[in-house]
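Rest of the complex left out; these chains stay put.
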Amino acid sequence: MQLSMTLDELNSFLDDHFPQVAGEFEVMDVTPMHLVTRANVADKHLRPGGTVSGPTMFALADVSVYLAILAMVGPKALAVTTNCAIDFMRKPAAATNLRGETRILKLGKVLAVGDVLIFSEGDDRPVARASMTYSIPPGP
Amino acid sequence: MQLSMTLDELNSFLDDHFPQVAGEFEVMDVTPMHLVTRANVADKHLRPGGTVSGPTMFALADVSVYLAILAMVGPKALAVTTNCAIDFMRKPAAATNLRGETRILKLGKVLAVGDVLIFSEGDDRPVARASMTYSIPPGP
């Protein structure tokens, strides 16, 4: 399978359609069925002790799998998250950006499934692992 | 088992320890092993079409189970989320507050487990269902 969107197109799509999180997340790399993302961690993402909050990691996982699906099927899709399972395994480094490594495991007509490993930048032990399912609406 | 914290103590704890989300979430009711919360939905929680974002629902589930545990064991705990599984079942009503109904299913020495049903206020069909596990650190 081939990519339907380039790195630049994915980042533009993110800025245009999710202005509430503009600048928080960006796509760093994309290949068929794989995507690398970064969360630019700011004060509002932190919890006591400087650690990155759970909702920030959830949001990174959610946007990462969403964009990895769009990269394959194109920007016309309006996929909806139906399920997420997430394991928080280590405390993220204080005030450090997050890196998400996403792979798509299934790209069906109705459901798509992907998973994400999340790292604090500069550390190769994952801080979290998430799997996400998206429901893909029927095409026009 | 009996409550260790009152409704007012839980809301004060939330304001003091989570200033980043002050005003976003509040505890409406607490009884042993049960808690009712509200998410005060604002522009930043919305997605295209006015629907409430997934990360907002995750954050509501996370804070709800956390506070339901603290209500039982007291404010000294520093519990950490280790796992979440969440099903997004319906589109939340546009620009409408969310209501979370939480029950604690296990309150062990090491792990606590709870689940949450999330509703758009005024509708009795759940928009999401989440289960959360917390790791409870050894006491002093």
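Remarks
Residue numbering begins at 1 within each chain, and the chains themselves are lettered A and B in the order written.
Assume contacts are C-beta pairs under 8 Å (C-beta built on N, C-alpha and C of every residue); 3 or more make two chains touch, one makes a residue touch a chain.
This structure is a prediction, so every number in the text was calculated from the model and none was measured.
For this complex of identical protein chains, the structure file gives a whole-complex count of 4 copies, while the figure shows 2.
Methods note: only the chains that are shown with their structure count from here on.
Fitting chain A to chain B on C-alpha positions gives a rotation angle of 180 degrees, to the nearest 5. Inter-chain spacing, taken between the CA centroids of chain A and chain B, is 23 Å. On chain B, the positions that touch chain A within their shared complex are 17-18, 20, 43-44, 46-48, 53-56, 58-59, 62, 80-89, 91.
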